[in-house]
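In this view, the complex is presented without one of its protein chains, the others remaining in place.
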Amino acid sequence: MKRASRIRTFLAALAIVAAPAAAVAQSKQLLLYSWANYVPPDLIKRFEAETGIKVSLDVYDSNDTMLAKLQAGGGGYDIVVPSNSILATMIKSDLLLKVDAAKMSNFSNVAAPHDRPAADPGREYSVPYLWGSTGFTYDSAKVPGGKLDESWKEFFEPRPELSGKIAVLNDQGEVYSAAALYLGLDTCSEDPADGQKILTLLEKQKPHVKIYSSTGTIDRVAAGEVIMHQQWNGASHRSRAKLGTAVFVYPTEGMNLWGDNFVVPKGASNPESAKIFLNWMMLPKNAAEASNFSGYNNAIKGSEDLLKADLRDNPAINPSEPLKTRFRPVKDCSLKAREIRDNVWTRLRR
Amino acid sequence: MRSISTSPSLLAAPAALFLIVFMLVPVGLMIYVSSLERGAFGGVAWGSHTGIAYEKLLFERDLTGQISFNSDYIAIILRSLRLAAITTAITLVLGIPTALYMASLPPRHAAFMLFLVTVPFWTNLLVRNFAWILILRNGGPLDSALAATGILTPPLDILYTPLATGIGLTYSFLPFMILPIYVALERIDKRLIEAAFDLGADRWRVLSRVVLPLAAPGIAAGAILVFVPCLGAYVSPELLGGGKSLMIGNLIQAQFGASRNWPFGAALALVLLLVLLLSLILVARIKRREQAAS
Partner (left out) sequence: MNETRHPLRLPGTAIVAALAMLFLYVPIVVLAVLSFNASDLTTIWTGFSLQWYAKALGNETMLVAIGNSLMVAAAATGIATAAATSAALGIVRSGRRLRGVVEGLLGLPLLIPEIVTAVALLMLFVLAGIRLGLMSVVLAHTVFCIPFAYYPIRSRLAALDPALSEAASDLYAPAWRRFLRIELPLLAPGIFAGALLAFISSLGDFVITYFVAGPGATTLPVYIYGMIRTGITPEVNALSTLLLLTSVVIVAVVFRSGTTPANQTRGDQMS
C-alpha cells in the first residue's frame, strides 16, 4: 500500500512537470530576451505605461549561446536582439517570424544604410536597434609621443614599449576580422592560405598580448592594466569617462561595423505585442533614450538632436563622414570560411 | 510489510531511475549527435551520418582532401588534465589539515565552520573572480603587502599568469575537498587514536597509519568532486589566466557557441568521458588489488 501511494505521488509529480506548453498566453504581455541593461529599464517602464503591455525581461550572455538555445528548441520569447552577424543565419534556419517591419508606420525613421542590411535587405524580419564599431582604445598619456597611428599595425605589430600591455577581445569573429582587414584579406575568405597568413600574424602578436578577454574591458583600460585594448566604441566611450586620456582609433584599413536588431522568434507567445514594441522602438525619442543609456548610436533619424552632448560630440560614437568610410559591415560567413576561422582561433590558443 | 533492508535496490531506485531518464537518455542523444553532419547554420543535420567529428580529433583535412595529423586537441586535453591534477593536489594539501582541525572541534562549532566554508560560494563566480583581479593586480593589496615585508619587489606580475589561474581554481574548489574529508574524519573513534598514542606511536605515524587510511573514502570523494568539475572550468582561466591557452571545457563550450559544431562538441565530450571512466576504473582496480594484497 505504501508503495502504491509512492507511485501515485511520483505520477502526480510527473504530470505537473509535463504540463503542455500551451495555455500561458496572456493578453498584453511581452517576453523580452536580451542582454541585461541593454534596453534601458526606464524605457521599458515608459513602454508599459504608454501601451499597457507588461514586459518581462530574461537575459542571455552572447549571440552564439542564444542561437544555440533557439536551435535546440528553447524559446517562447517574443523579442530577441541578435546582431547582424547571426541575423541571416537565424532567418535561414527558419527561426524567425516574418513581421514586415518595412511596412510599419515608423519605419520611415530608419536611417540609411540600416534600412537595407545585407542580412535582411527588405527588413522583413527585423528592426534595427543600436550599432557600433570595433577598433582599439589606447591611453595617450602612456604611449611614446602621445599619439599612435590610425592603423591596425599599432595593434598587431606593437611598438616595443607597448609589448605586454595589450588586451585582445576573446571573440574569434572580432579578432579574425580585424587581422584580415589589416592584411587586406576577405574576412570571410574560403582560402586556407589566407587563414594561415592571419594565424601567422596573430601568433607573432601573441607574445606581446597580456590578455584575451571580452569581459570587463572598461575596468581594464581605466585601471591602466593595459595601455591598448581592442574594444567596442561604446565601451571605449565609457572608458574615456573614467580615463580622460583614452583615445579610440578608427584604423584606416577598415573596422567591423556591427548592428543589433529586434526580431520575433517563431513560437513567440505574444507576436502582436512584439510588433507594437518593434514599431515603438523606431520613434526618435525612444531610440535616443536607448543610446543615451547604453553609449551606443542608433539607426533612427531625428534622434541625433536628443543625444546627450558628450555622446554626440565623441567621435568614437558619432563619427564624421570620412571616418564612416572605414566601416566594414560584419558578414555572416560560409561554413567553410567559419571552419578556417575556427581552426585559426583554436590553434592560436592550443 | 517488507523491510527496506531486504530490498536495497528499491532504495537506490529513485535516484537511479531519475538519472536514467535525465542523464543516460541525454548522453544517448549526444552520442547520436556526435555521429551526425553539422548543420549548415549550426545545430545538426538530422539523419545524415558521418564520422567526421571523431576524425577531427586527430586529423585535419586541407582543401585538396589531404589528411594530416593534428595534435591541437590532444595538447588542450593534456593541459586541462594537468591543471586539474595540480588544483586537486593543492586543495588536498590545504584541505586535509583544515578538515583535521574541523574534526577536532566540538561538533556544533565544526558544523558552523562547515557552513562558513561554503558561504563564500553563495556569491557569483564572476564577481569572486573580479575580486581576485583586484587583489592580484599590480599595485593591488597583495603587491603592496608583499612589498611591505621587503621579501619581494613589486610589480609581481601575478595576474594573467598560470599562477593566477591556479589560485582562482583552488579557491573555487576548496570546499569540495574539505567537506567530504571532514565528514569521513569526524567519525573516527577517538579511542583508536589514543590507543595508537598509548602504544608509543608519534603524531606523524598516527596520521599516516591510522588517520589518513580512515579518511581515504573522504579524500577519494573530494578528489573526484574537485578534479572532474575543474576540467570544465573556463572562467578563471580567462579572467585570471589571461585566456591565452584553451581548456577542454572552453573548447567544448565553443563548439556549441561561436564554432557552431555540435557533433564535434559532443564527440569531444564523449572522448573526455571515456578517458575519465577508464582512469577511474583503473584506480578502482589498483585499489582492489592493494586491498586484496594486504
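To keep things simple, chains are lettered A and B as they appear, and every chain counts its residues starting from 1.
In this section, a contact is a pair of C-beta atoms (placed from the backbone, for glycine too) under 8 Å apart; a residue touches a chain by one contact, two chains touch by 3 or more.
Note that the coordinates shown come from a computational prediction; the quantities given were computed from them, not determined experimentally.
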(message) From the list A:V127, A:I218 or A:V263, pick the residue that touches the absent chain.
(response) A:I218
(request) Touching the hidden chain in the full complex, which residues of chain A are there? Just list them. (result) 16-21, 31, 33-38, 41, 56-62, 65, 68-69, 72-77, 214-216, 218-219, 222-223, 235, 238, 242, 269, 294
(message) Give me the chain B residues in contact with the hidden chain, please.
(response) 3-5, 8-16, 18-20, 22-27, 29-30, 33, 94-95, 97-98, 100-108, 110-112, 114-128, 130-135, 137, 141, 171, 174-176, 178-190, 193-194, 197, 203, 206-207, 211, 214, 217-218, 220-222, 224-225, 228-229, 231-232, 248-249, 252-253, 256, 262, 265-266, 269, 272-273, 276-277, 280
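Keep in mind that, in the parts below, only the chains that are shown with their structure count from here on.
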(message) As a quick test, compute the distance in whole Å between the mean CA positions of chain A and chain B.
(response) 33
(request) Over in the complex, which chain A residues touch chain B? Could you list them? (result) 2, 62, 64-65, 67-68, 71-72, 89, 92-93, 170-173, 191-192, 206, 209-213, 215-216, 219, 223, 225, 335, 338, 342-343, 346-347, 349-350
(request) Under the touch definition given earlier, write down the residues of chain B that touch chain A in their complex. (result) 1, 38-43, 60, 62-63, 72, 75-76, 126, 130, 133, 137-138, 159-160, 238-239, 242-246, 251, 254, 256-262
